[in-house]
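Omission of a single protein chain aside, the complex is shown with its protein chains in their original locations.
Naming follows writing order (A, B and C), and every chain is counted from residue 1.
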Amino acid sequence: MPEPPSTVEGLNETLGIEYLGGTAERVEGRFEVTDRVRQPFGIVHGGAFAALAETICSAGTYEAVAGDGMVAMGQANQASFLRPITTGTAHAVATARHRGRTTWIWDCEISDDDGRLCALVRMTIAVRPRPSA
Amino acid sequence: MPEPPSTVEGLNETLGIEYLGGTAERVEGRFEVTDRVRQPFGIVHGGAFAALAETICSAGTYEAVAGDGMVAMGQANQASFLRPITTGTAHAVATARHRGRTTWIWDCEISDDDGRLCALVRMTIAVRPRPSA
Amino acid sequence: MPEPPSTVEGLNETLGIEYLGGTAERVEGRFEVTDRVRQPFGIVHGGAFAALAETICSAGTYEAVAGDGMVAMGQANQASFLRPITTGTAHAVATARHRGRTTWIWDCEISDDDGRLCALVRMTIAVRPRPSA
Partner (left out) sequence: MPEPPSTVEGLNETLGIEYLGGTAERVEGRFEVTDRVRQPFGIVHGGAFAALAETICSAGTYEAVAGDGMVAMGQANQASFLRPITTGTAHAVATARHRGRTTWIWDCEISDDDGRLCALVRMTIAVRPRPSA
């Protein structure tokens, strides 16, 4: 795997998102449910699910294309929320459905500690040449 | 406006998302671009845009329906990312496109300090009876 | 299965869409690729893929809920197009991902005769009480 693009921890650290790695076909991640990811009603904020999916799908794409001098960034993030999570850990598994020259598409499923499906996120990741330094 | 549903600040505070209020037809919000909302390449993480849109559209819906004993929560969040933001403030304006009995749909535009459109988010908000205490 | 809601063949007949049935968890359908589903460049029009997915997911939901006096109708149709189809048959398989009281969500995959994935459609189907006659 290429070296990380920067030392900015950023939103992933802010929200406690962990990228657990994987392959070019399947990656995983998670976050612990604490107040920092909740919305005012006490359930996980939909934006946290969207962020978790985007982090792991971007990372999975980047790891696969960086060796060819390319970068990866989110182009579209389509999340559907099925069941609220209030406590425990949110677990994400993303599967690559399309790995094109300019676009990758991943389906990310987010489940709770009991394995119940809580959110579905379809991520479109753009693959572009790395900008010159 | 009804009293806030809880005192949990949660993700909005974590990411610095401010809800600026509005009407049942148009609401606004924003966040300042700091490392807490950036991804590793130094640009704003797509999840932060998704979260900003969801916060203001949920709040706008909740304010309109709470008086009828209803609550509002995100059902779908469809974000398209057009232009990265690296610094300054992300400004969101959402317009209600549909206000149904069980579903509201909002279009949220997120722009940078120069007024350039950076993300489009279509939010579907479910409206449901408030759970009994 | 309940009797068909009407004798209007409509768009399904117009485009040659066949609903092949299945279970409350998995349904199938297809259409033959002729000029009636092509766009001007000679490939299948994206709207034909969207229609195929909506037909089979609506039908699968309707068959499952009609016995309870409910009807099913499309609420959102999110299609991503991965690979064009120019000839042969478009084959769709949809899997129910969420079967809620008011909303079902299906993931529909459309493939060509060689089994290559050509389109992904996430369908949200609203479930509502049957209108009084």
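The definition used in the following text is that a contact is a pair of C-beta atoms (placed from the backbone, for glycine too) under 8 Å apart; a residue touches a chain by one contact, two chains touch by 3 or more.
In this text the structure is predicted, and so the values were computed from the model without any measurement.
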Inset, instruction - For the chain that's been dropped from view, list the shown partners it touches. - result: A, B, C
Inset, instruction - Please give every residue of subunit B in contact with the chain that is not shown. - result: 78, 80, 82, 97-98, 100, 105, 107, 117, 120, 122, 124
Inset, instruction - List the residues of subunit C that touch the chain left out of this view. - result: 4-6, 8-12, 14-15, 35-43, 45-48, 50-55, 58, 71, 73-81, 84
Legend entry - subunit A residues that touch the omitted chain in the full complex: 75-76, 78, 102-103, 124
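Quick note on the criterion: only the chains that are shown with their structure count from here on.
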Inset, instruction - Averaged over CA atoms, how far is the centre of subunit A from the centre of subunit B? Could you give it in whole Å? - result: 19
Legend entry - Between subunit C and subunit B, distance of the C-alpha-averaged centres to the nearest whole Å: 31
Legend entry - For subunit C, residues that touch 2 or more chains besides their own: 78, 124
